[in-house]
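Below you'll find the structure I mean.
Removed from the display is one protein chain of the complex; every other protein chain stays in position.
Labels for the chains are A, B and C, by order of writing; each one numbers its residues from 1.
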Amino acid sequence: MEKELRDKARELLESGQVGTVIGYEAGSAPFKCAPLYARTPEEAERLVWNPTCVNNLAVYLPQAVKQGPVAVVVKPCDAKSVVELLKENQVERDDVKTIVVPCPGVLNLDALADVDLSDVRSVEWTDDGIKVTTGSGEVSIPKEKAFLPKCLSCALGDPEIADIKLGEQPVRTPVVDSKMSVEEYEKLSPLERREFWAKHFAKCIRCYACRQACPGCYCKECFADKLGQMWVTRSTDPTTNWFFHMTRAMHLAGRCIGCGECERACPMGIPLSLLGKKLEMEVEDMFETRPGEDAEALPVLGSWKAEDPDPCPEE
Amino acid sequence: MSDTAVTEQVETKETKPKEWEPKIIGFLCNWCTYAGADLAGSSRLKYPPNMRVVKVPCSGRVDPQFVMKAFERGFDGVLVSGCHPGDCHYAKGNYYARRRIMLFQRMLQFMGIEPERFHFDWISAAEGQKFAEVVEQFTEQVRKLGPFKGVTG
Amino acid sequence: MCENPYVPKLATIEKVIEETWDTKTFRAVFDDEEYREAFTYEPGQFQIVSAFGVGEATFCLTSTPTRKGFVEFSVKKVASVTSALHEMSEGTTVGIRAPLGNWFPYEKMKGKDLWFVGGGIGMAPLRSLLNFCLDNRQDYGKINIIYGARTTGDFSFKYEFDEWAKSPNTELFLTIDKAEEGWDKNVGFVPAYVTDLKPSPENAVAITCGPPIMIKFTLPNLKELGFADEQIYTTLEMKMKCGIGKCGRCNIGQYYVCTDGPVFSYAQLKDLPPEY
Partner (left out) sequence: MESKVISKQDIAPWLKGLAEKYDVIAPVTEDGVTRFKPVDDPSAIDLGPTPAKSGIREHFTPETETLFDYKLEGLSAEVTPPEGIKKDRLIFGARACDAAALRYVDAVYSNVEPVDTPYFDRREHTAIVGLFCNKPSWTCFCTEVGDFMMNPINMDVYLTDLGEKYYAEALTPKGEELLGSSQFQPATGADKQAVEAHRESVQAKLPKPVDHAKASESYDWDDPIWQKLAEVCLGCGACSFLCPTCHCFDIMECAKGKKGSRFRCWDTCQFDKFTLMGHGHNPRPSRVERTRQRVFHKFKYSPERYGMLGCVGCGRCVAVCPVNIDIRKVIQEIESEDKVSA
């Protein structure tokens, strides 16, 4: 698979179809990958595709296309971000070539909690999860534990915007209903919910890793940085943090494709995906659209229908 | 109308009086609901004086941040109201508002803010009576819930 | 324990001078009499002024320590704090943290001819040293003031021009970018005017401050005239918050502009990474 990926990347670069291939290279540890901008055939040789390739590389597109057409390695879920960027005119279709990789699911680092990370030699896919090789042997981890939660509920096939497909998508049968976490949360009373977020937002240090890792957060100037307007100060008290995260959630309403990068990037373990998942569910329920599917569709909150649900319908 | 002009009004909430009274803020569309409020006043209809009114050009101007700011700053209830669907002065501002506010309403609820603290309604310039009723009803609804303890309280 | 350096001293605005369409000069007097009496500073130092409710911002001390009892700062309206200050009337309380930073080496300048080269609001920090030197007139050689502005309306401190020009052995050279009716002085940009005036580098010091573009073109001209890097001083502007070398914002190389500056000679600036 990696050979194919590298060949394809080299071909794209050599033929001049793109100036850059954004993909993954081996990270600083066997359970880590790092994003790579490959611009030469030699650099393309460094591309990898393995269970550590968790990042949603679409986040780089709005900047990268400024230097001309780029190719980007995407998982089917990441491709939804590309669709959103196209829909919102952040990138032109002609400037992006998507290289879709067949994805069995990617690594949840939490799965390695019991493994001595300093001793890990490699992380590979198996038929049913991953195999971790350490200095003292091999550990097999079943996919229920090995993969990110989003992978366990994923049933995506190849996206429509796939320009290059590196093999067939494995048939994925979701082992978890993605709505489950939301439904689980919604068993809480209003007070418990407020306490839940008070607890989590108290941890937030406002490093903005969530925002920076989000392909949807491409604003030139975030509301949180607008000092003149002062919607939100940088104080890290739970209420101010609530305001920041709630506003960010609303700004992503109908646009969040649930890649979970915000939550992965968060150094403080705030379950930010819950907000995105809820928005996704509500948008589908009320407006019958799913973000990330149709690049021609109008943005959910930038459009309307006369028959939209009404808070106080006329008799 | 700038964001700052709106926030200034949101932020001038006075300190709580000794006897607790619900503090409510209303974002009212200039063309319909605000005129409806005017009509209620000039028709000498009685309704509770708990609401501070912020006039906005259109319900479509209501950014969810206005509502969040109000809750963050400790208002006990927030009302948003504009022209009926189809009657928008700007043709479709309230349709955009409807989607945004509906979604926002559900998110507030998701975060544990009691849904009864936020009300969204259509009130036209002719509906002075309805305006008085909505304010009355909403104020009582918020009164029953008691003081708002904050978004994370 | 020492005093908390982040808590400003309260001061009252005593006088507001409208300099130009976007610049005002404020004169403030410390409320605490004892503090006011003991307060002293050096020309070139700066202060951080609080507009309570909005924030604080950095301004150079435009007044001279030879004239006691008050501090002055000139404010160009650019962002929130400066706008809030512009709204203030006489009698308003502000907070001041001062004096901060280093100052012009006026001891080293003694006996020398001085060339002040200022552009626009850049004249503000120079004014402190200028008036200081004029108040100690016997210590310095000839004092030359080159001051440029976009238009006649953009000059600050117009009310002091006469005093400057009439001081003994002192010359004031004014220039504006484009000709205006009734203007009988120089027309042209500051760097070119400096070349025209041919200041002699012998036993002289140049002190410049102004927009980056002015500095950029003035410097080579001065050097062409024979000024060495050590003979040219300027005062740097950087984003600052704490003013006391803690918050890290004005860090350039191993220096903090707020404590190691704002006054630098060009010899020193050459050693800094180009991040100012």
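By our rule, a contact is a pair of C-beta atoms (placed from the backbone, for glycine too) under 8 Å apart; a residue touches a chain by one contact, two chains touch by 3 or more.
Quick caveat: nothing in here was measured; it's all calculated off a predicted structure.
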{"item": "Selected from A:Gly27, A:Pro102, A:Pro190 or A:Pro311 as touching the chain missing from the view", "value": "A:Gly27"}
{"item": "Residues from chain A at the interface with the omitted partner, ascending", "value": "27-29, 32-37, 55, 59-60, 63-64, 110, 117-118, 120, 199-200, 203, 205-209, 211-213, 225, 227, 233-237, 261, 264-265, 267-269"}
{"item": "Hidden partner interface residues of chain C, rising order", "value": "1-8, 10, 12, 50, 52-57, 76, 78-79, 82, 89, 91-95, 212, 237-239, 241-242, 244-249, 251-255, 259, 273, 275-276"}
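By definition in this document, only the chains that are shown with their structure count from here on.
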{"item": "Of all other chains, the one whose Cα centre sits farthest from chain A", "value": "C"}
{"item": "Averaged-CA centre spacing for the pair chain C and chain A, given as whole angstrom", "value": "51"}
{"item": "Whole-Å separation of chain centres (CA-atom averages), chain A against chain B", "value": "36"}
{"item": "Shared-contact residues (touching 2 or more other chains) in chain A", "value": "228, 230"}
{"item": "Two or more partner chains touched - positions in chain C", "value": "none"}
{"item": "Residue ranges of chain B in contact with chain A within the complex", "value": "3-4, 7, 64-65, 68-69, 72, 84-86, 92, 95-96, 98-107, 109-114, 120-122, 149-153"}
{"item": "Complex contact set, residues of chain A against chain B", "value": "186, 188-198, 201, 223, 228-231, 238-240, 242-243, 246-247, 249-250, 253-254, 275, 278-279, 282-283, 286-287, 300-306, 308-312, 314"}
